[in-house]
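Only a single protein chain was left out; the remaining protein chains are all shown in position.
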Amino acid sequence: MSEPWEDDELEGPVRKFMYVNRKAPYGTIYALESLEVVLIAAAFEQDVTLAFLDDGVYQIVKGQDTEEIGVKNFSPIYRALEGYDVEKLFVEKESLESRGLTADDLVVPVEVISREQMADLMEEQEVILSF
Amino acid sequence: MSEPWEDDELEGPVRKFMYVNRKAPYGTIYALESLEVVLIAAAFEQDVTLAFLDDGVYQIVKGQDTEEIGVKNFSPIYRALEGYDVEKLFVEKESLESRGLTADDLVVPVEVISREQMADLMEEQEVILSF
Amino acid sequence: MKLSILVNEGPYQHQAADTAIQFTKAALEKGHEIMRVFFYHDGVNNGTRFGVPPQDDRNITEQWTALAKEHDLDLVVCIAAAQRRGILDENEAKRQGKDGDNIAEGFRISGLGQLIEAGIQSDRLVVFGD
Amino acid sequence: MKLSILVNEGPYQHQAADTAIQFTKAALEKGHEIMRVFFYHDGVNNGTRFGVPPQDDRNITEQWTALAKEHDLDLVVCIAAAQRRGILDENEAKRQGKDGDNIAEGFRISGLGQLIEAGIQSDRLVVFGD
Amino acid sequence: MAMLHTVNKSPFERRSLDSCLRHAVKGSAILLIEDGIYAAIDGTVVAEKIKSAVGDHKVYVLGPDLKARGMGDHKLVDGIETVDYAGFVDLVTEYDKVQSWL
Partner (left out) sequence: MAMLHTVNKSPFERRSLDSCLRHAVKGSAILLIEDGIYAAIDGTVVAEKIKSAVGDHKVYVLGPDLKARGMGDHKLVDGIETVDYAGFVDLVTEYDKVQSWL
């Protein structure tokens, strides 16, 4: 996905980036375009964390089949993140539970953490990107 | 506001149009562009009703001063609606009350009706435009 | 039955345009008449021919253009909303002193009166938005 | 301090662009450096020169262009988001085989790497969106 | 026939379903589409909203939007009927008018 004019040999320290995903997929484009940022960002070798909370947990629900709505199904891309060394995927327990979901319903292995742990994790970051 | 290529001598019966306003002003453009439709629609001499409920009641709150946000203040236009023979403005009582507002806080004279009356009024319409 | 459609959101950003397309196709297949599709608010952005979505995804503007061709659909972009957002046809570009236009095939620019007319003359007006 | 700005919504439809402009002006007045303003999602629509808003309202694109001129701002439109939505510069128009372009003065089209770079090299990244 | 109401927002994030339910008169129908389909799933903390509506209203959910979101095999609240786009069109023509709770 990287283009020749993108210079990924950047100066500067490794920073803690968090991508906060709070919106459901397909109804709006934020989930997909957030994922596109994460893929590009992987080349910059920063310390990347993905957070899924609120309706964002729906982004990684198994069994998505978008054929009838005529929109591209991007959920398989989450499974490719490991290959880009994006391995810190955190899902908020309370968000899953209130939606009747468990980690078994998700397309990727994630770490399920409590809301309090999520809050602490956010506090540890240096750059927070929300879409 | 009407343009020469707009033909307002239309065939067809007079229909009951309702414009449903449920969104706050300025945060998004829906309130302004809904008002622009109402102004154009006035020329068609239909039976027009404006409904303000939920955050839509904020559209007609007095004392709006948009100078510092750099956006046009369109609240005075609601006062001009009478000149266009748009006179049926209904505001939902429950929406006002839950926001700590009364009819005295509004820029235009309106009829305050209950949620139940609003529901019945909606049911009487033939065309419902929501933005 | 005679139906009209109102699309209030731009393509890709919100599913409204996709749902409107699927609904329109289904209505046509059932033999209903689509009197008009009116594009308002950011919906006017459905009508640009400059978009190039990724090849593995749908091209919403091309879907509208194809539907318009096949079924002689009337795709109307609101002039006031289009002026704000930079959707121009050749006439508008001239009127506004702009050096080019970007409207897609099958779309035309006209006034809000076309929406009211659709409301008056159609049996149903269905709104897709955010 | 060195700040960067991310704008996620199109002009007029949502207040995000207006707030971003007011914030940027205030930051510059306080002597901060704005390293970059990055336009993503429908935010890329801030960068069209085809818009003609009503004369009694603000022109958001012209406000950005004026700020860029006065303060040498780097206004970057995301190439992937721009392709989806039909924002083109001359190069992109040629690459995509389009018959014109619509980018406004003071904006440039580049990759998402520019956003990550802003996140790495700025002291603060502030996000304006819906 | 009365009105058809459509709701396209997640019941977890927006209040448009609440507003729809408070204004839909008895006998009107409700169709959940786009992100609104999550309201149709049983076993969530918001499922009670639709359960309370099923008695007074016919409630429908758009199948293509359920499937897209991986919710096609999840249990729906009892009494909800799944329709496709053709069924959506039929509802629009069967009912007198449509209100979209945007």
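All chains are identified by letter, namely A, B, C, D and E, in their written order; residue positions are counted from 1 within each chain.
The criterion applied here is as follows: a contact is a pair of C-beta atoms (placed from the backbone, for glycine too) under 8 Å apart; a residue touches a chain by one contact, two chains touch by 3 or more.
Just so you know, these numbers come straight off a predicted model, no measurement behind them.
Taking every chain of the complex into account, the omitted one touches A, B, D, E. Check D:N8, D:N45, D:Q83 or D:Q114 against the missing chain and you find that the one touching it is D:N8. Residue A:R115 is the one among A:K62, A:R79 or A:R115 that touches the chain missing from this view.
Counting over the whole complex, chain D has residues 1, 3, 8, 15-16, 19, 22-23, 25-27, 29-30, 32, 123-130 touching the chain that is not drawn.
Touching residues on chain A toward the chain that is not drawn are 20, 22, 30, 53-54, 115, 118-120, 122-123, 125-128, 130-131.
In the full complex, chain E touches the hidden chain at residues 12-16.
Note that only the chains that are shown with their structure count from here on.
Chains that touch both chain C and chain E: A, B. Just to note, of B-C and A-C, the chains joined by more C-beta pairs in contact are B-C.
Seen from the Cα centre of chain E, the chain whose own Cα centre is farthest off is D.
Spacing of chain A relative to chain B, judged by their CA centroids, is 40 angstrom. Chain centres here are Cα averages; for chain B and chain D they lie 33 Å apart. Here the spacing of chain B and chain E, counted between their Cα centres, is 26 Å. Within chain D, the positions touching two or more other chains are listed as 12-13, 41, 54, 80. Across the assembly, chain B contributes residues 29, 127-128, 130-131 that each touch 2 or more other chains.
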